[in-house]
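All protein chains of the complex are present and in place, except for one that has been dropped.
Coming up: subunit A.
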Amino acid sequence: MISSTLYAAKRRSSTALVRDKKLHNLFLLPASQTRDKDALTEEGVASVINELRMYFDWVICDSPAGIERGATLAMRHADEAIIVSNPEVSSVRDCDRIIGLLDAKTKVAEDGGRMPKHLMITRYDTDRAKTGDMLATDDVVDILSVPLIGVVPESKDVLKASNVGLPVTLSDENSPPAKAYMEATRRLLGENIPVTIPEEKKSLFGKLFKGRAA
């Protein structure tokens, strides 16, 4: 039933949806891969998103990093926003500007509403934050004033998954980053669960050392 609706969506959509190989109810719509990044127009994006809205529970617009036209186009028709930041000065700074744009240049904002926002911190290293060598989650939340939806720990599993062309949530669902993404998803769906930072299982030796360092 669901897939027939999706197929209908696929047939109707003026653009080519690609069905994911692993997840039957996930479709991908690649944006312009041409050299001309301005091939996307505001009207075009609006009509595609409004069409997809009719057929899917969730339409996730991945925004290009940085603050360019692509990012403003991706956020324009959003109902809510997930802001993804590394615990680094340049990344947090860009996020602050994006938050400003979310509150000014989106449909929701122009209609007098307030864009619901969530903050996701990636590549987080608990140990380095503890020793004061990395901005802690609280610092980033404090600076950006956006509630946390998840913290993804820095992990080798992410590159490993990317190397074999899989999302980390599928390549190793018990890995810390996979757990973090799954938890964040549940929060996005409205579950009220506390934000944790999943960690690698440490050997006894590692634990002893960690204990002494703390």
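The rule is simple: a residue touches a chain if its C-beta (ideal position, glycine included) is under 8 Å from a C-beta of that chain, and two chains touch if they have at least 3 such contacts; residues count from 1.
Rule of thumb we're sticking to: contacts and distances are computed from a predicted model.
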Assuming one chain is omitted from the figure, identify its UniProt name from "Polysulfide reductase", "Multiple sugar transport system permease protein", "Cell division topological specificity factor" or "Cytochrome c oxidase subunit 3". "Cell division topological specificity factor"
Filtering A:Glu51, A:Asp96, A:Asp172 or A:Glu200 for touch with the omitted chain leaves A:Asp96
Where the complex has a chain not shown, which of A:Asp20, A:Asp62, A:Asp139 or A:Glu173 is the residue touching it? A:Asp139
Touching the missing chain, which residues of subunit A? 88-89, 92-93, 96-97, 100, 128-129, 131-136, 139, 143, 209, 212-213
